[in-house]
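The complex appears here without one of its protein chains, the remainder shown in place.
As written, the chain order gives the labels A, B and C, with residue 1 at the start of each chain.
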Amino acid sequence: MEYELKESPTLDTQALEVSLGPQHPSTHGVFRMNVKLDGETIVQLKPVMGYLHRNHEKLAENMSWLGSMPYTDRLDYICSMTNNFAYALAVEKLAGLEVPERAQYVRVIMAELTRLVNHTLLVGFLLNDLGAFFTPVLYAFREREKILDLFEAVAGSRMMCNYFRFGGVKIDVTDDFIPQVKQIIRRYPKFLDEFETLLSENEILMARCQKVGILPRELAINAGVSGPMLRASGVPYDIRKVDHYSIYDRFPFRVPIGEAGDVYDRYYVRILEMRESIKILEQAVREIPAGPTISPVGLTGAKSPRNFKPPKGDAYGRIEAPKGELGFYVVSDGSAKPYRYHVRAPSFINLTILEDMCLGYKVADAIIILGSIDIVLGEVDR
Amino acid sequence: MYGFGVIKGMLVTLKNFVLSYFTKERLTTVQYPEERLPEKERFRNFPFLIYDDKPEDLRCVSCDICAKECPPKCITIVRDTDAQGKPLKRPKVFDIDFSICMNCGICEEVCPFDAIFMDHEFELGEYGRFEELNYHKEDLLKSAEYFAQIRPTDAALIEAKRRQKEAKGAHPTSPTPPIPPPSS
Amino acid sequence: MNQLDQIFVTAKASLLEAAEHFLPDWMVVVVSILVSIIAIAVFGPVTMMYLTLLERKLVGRIQNRYGPNRVGAWGLLQPIADGVKMLTKEDIVPLGADRFAHFLAPVIIVIPALLIFSVIPFGRGMTAVDLSVGVLLFLALASTTTIWIFVASWGSRNKFSLLGGMRSVAQMISYEIPMVLSIVPVLLVVGSFSTVRIVEAQDGWSWFVFTPWGVLGFLIFFLTGVAEVNRTPFDLPEGESEIVAGFHTEYSGMKFALFYMAEFMNTFSVSAIVATLYLGGWQGPWLPSWLWFFIKTYALICVMMWFRGTFPRFRVDQLMGFAWKFLLPLSLVNLLVAGLWLHLKPPANHLVSLAALALSLVVLYQANRPDIPKKRNYRYAEAN
Partner (left out) sequence: MISIEEVKRDIENKFPGTVLTVEGTSLVIPRASWRDIASFLKNDPSYALDYLSSVTGVDYKEYFEVVYHFFSVAKKEGPITVKVRTARSEAKIPSVTPIWRSAEFQEREAYDLLGIQFEGHPDLRRILMWEGFQFHPLRKDYVQENQDRPVEQF
């Protein structure tokens, strides 16, 4: 998609080059967009990233397999549980570890709670980008707090959970965990209803978000867009449904899809996904069995990581993280350290088509398009 | 009807405004220094070293496993020696740089001697970034009673395990917990 | 009762009476002027300081927070602490800035904001200057703010500032027109530009907001007023999520505080003028007149803050569309409605004007229909 700068026959005009970022209130971190403007219309947009780069992948090559687990927390620091999940899944695939039943349920519960956290926060931040004065964000924070308290009680930390282990989870959940999840399940739909009354039908929000940043279906697939963004463009592709990883084939949830592929669809698909997540949680809480939470083989990885040496080979494990397809490609040479460890970060790849979505729209639109992609710079820059 | 959604949104904020005066559910702010949230038992912050009866009796045998496993490598251990230069099973230096530590809890997990645990103490502000945050052995020492106080469930489990081990240890056949061979 | 009502007036009168004993006549006039000036010059910034506190408290509660509550009881000393902080902060001028313009803009922008106070009738007999062109003065002064905003944005030599300044100019010019047009019916009915006369015309409960044209005029004037003072949802010139802080991106310390002060004083004066024109100013039963005035004004300010706590921001083109496609035709229609109402005899005038209003609203709604966003239905992928 190209946008032509309109030449005026009488006036000598020039495109205005603005650097949105790296210190900008709405780039969700240190992200920079080099923008060329015709008035307020975007003519060209070049994303610049890497300000938060710490060579995560090289770090992982220098420590034991387990040692990378706390570092995955810091990729997408809003949903550390799903990052752990993807890494554990990839290594389990590589080492051929079985995960006990109870641990599977705990993992699913954690992943879905994380999805709730992420999507609620995203909607709040998107509204902030739209110019709402922090009200939706703080409502989102209010509810997120309840879930983070739960994470703290179970894993010991609110955001940097470091809870998953190869072949299970670090420690069994506390006794009052299940009742508390039930309370969240009761509470959350009410909150979502209130949130939606505040936002979904607000004419200003609808006018701002509809027909903005349209991402056509074919381009979305071709550009490797994943997660709610892909589904908002009308592609019914959910890795939980396609790969049936962990125990997701036991949960009959639905996959919401959008039609226009604009910002409003991306917003609303996320709201609907949260409602589906609550259904998964309901069922998981009902069915969770008793038993061990880590396989005895996996214990080597947890108790003495230096003895954990997956066989030679490579594996690609991917999950439907809240932001999209989070994949870990791990190569083992049979030693206690990964030979190669690669993160397929959803927010990084979703940024590929940022320019295509923004051309021809206003500066204000570029901000909300970026907001609707849902990036976390910890994951983009790695 | 156009404009209706806007008005509904305003009613939601009005509801929140009014209810924030009446329900604790909506007004979630905790006035921190005066009010505090209850501590979660599993909450982990920075590590500390545990001793049983008196501060000289460290459980740590300076096996260096935690220092090797620590992902950001914030632990430094130097083994103590006796007068003849024979290495002793206790650390001479045990430093944890809190400016590097990322509270992951792996040291606690891998320690075979139950000597290092994660603390609940979080008010650790300092005016400097370097030596002030490098905690030495003396700063890290805390008693087993303290541990039992902050984490009763874990302490009970570990106490039971240790007692079992001690009972076994009476037999000459069972060795001390094995130290995994360090791999390159 | 009457005493309480006239307490400020009598205070000033007795002060002048005391001055008469040992001052020449012309000095008494000067003192009288000075008293009014000082009262306004003190009142303006103090109002601004406590409006910031009010806003933070209100929005805090809307967002389920406490708001400032650490400095003084209920945070009452917070504005003073903020003022001290602002005064002691480093004043940073960008290297490439036009130093003169950069300095001039925040200084001058406060002046029109203060001057507007001179025509506001704070209570019965409590108008600093009863100008025969009071409303006109308000309009003129309110629109000069734009110039200084643009000077600030140009002088800062920052692209974000420039964008903010341009947005500001475009927005102010667009909203000025429906704003002026929405006042015209009031002038038509009262037959005077004087704010005092306008209030007096709304004696008893005959506030203009209770007439068909008054409701519409009130709504239009209030909305355009919100836009005029750059408050949410029309705060594009300083839209912090898009252009960092708009025209005051490059300002710090006291210069920034001056912009803030101007904004809050404008908020107050716009609310005051809305109250004066449509809500009967200081008219009201039982309570002293000045109390009524402040109740009405603060109620409107609280509504503005409520807006701020609720709404996202418009986009530039939508903002313009709203002004030109919706508010402008509506205010023209309102003029016609007011004319009908004035010309016909009651009760026919109410009926006819209401009918005309309803008809034009329907027509406008239909005409704007393509631009109105629609609710969507979502489907789910088939299970697989």
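The definition used in the following text is that contacts are C-beta pairs under 8 Å (C-beta built on N, C-alpha and C of every residue); 3 or more make two chains touch, one makes a residue touch a chain.
Keep in mind the model is a prediction, meaning the values are calculated, not measured.
Peer 1: Consider the whole complex, including the chain that is not shown, and state which of A:I221, A:V285 or A:L359 touches that chain.
Peer 2: Residue touching the absent chain, from the options given: A:I221.
Peer 1: May I ask which residue of B:E41, B:D95, B:D139 or B:E159 touches the chain that does not appear here?
Peer 2: B:D95
Peer 1: Of A:I247, A:V285, A:V331 or A:L359, which sits in contact with the chain we cannot see?
Peer 2: Checking each option in A:I247, A:V285, A:V331 or A:L359, the one touching the absent chain turns out to be A:V331.
Peer 1: Name every residue on chain A in touch with the hidden partner chain.
Peer 2: Chain A touches the chain not shown through residues 49-50, 53, 55, 57-58, 62-63, 219, 221-226, 235, 237, 242, 313-314, 316, 318, 325, 327, 329, 331, 339-340, 342, 344, 348-349, 351-353, 381-382.
Keep in mind that, in the parts below, only the chains that are shown with their structure count from here on.
Peer 1: Please work out which of A-B and A-C is bridged by more C-beta pairs in contact, and write that pair.
Peer 2: Counting C-beta pairs in contact for A-B and A-C gives the edge to A-C.
Peer 1: Just curious, how far off is chain C from chain B if you go by their C-alpha centres, in Å?
Peer 2: Each chain reduced to its C-alpha mean, chain B and chain C end up 56 Å apart.
Peer 1: Residues touching two or more other chains, restricted to chain C: which are they?
Peer 2: 62-65, 309-311, 372
Peer 1: Residue numbers in chain A touching 2 or more other chains?
Peer 2: 135, 139, 142, 198, 201-204, 206
Peer 1: Note which residues of chain A are touching chain C in the complex, please.
Peer 2: Listed in rising order, the residues are 16-18, 24-26, 40, 127-135, 138-139, 142, 198, 201-208, 210, 231, 236, 238, 241, 252, 254-260, 264-265, 268-269, 272, 362-365, 367.
Peer 1: Given the complex with chain A, which residues does chain B contribute to the contact?
Peer 2: Contact set of chain B toward chain A: 2-6, 8-9, 11-13, 15-16, 26, 28, 40-44, 65, 68-69, 71, 102-106, 109-110, 112, 118, 180-184.
Peer 1: In their complex, what parts of chain C are in touch with chain B?
Peer 2: 58, 61-66, 306-307, 309-311, 365, 368, 372
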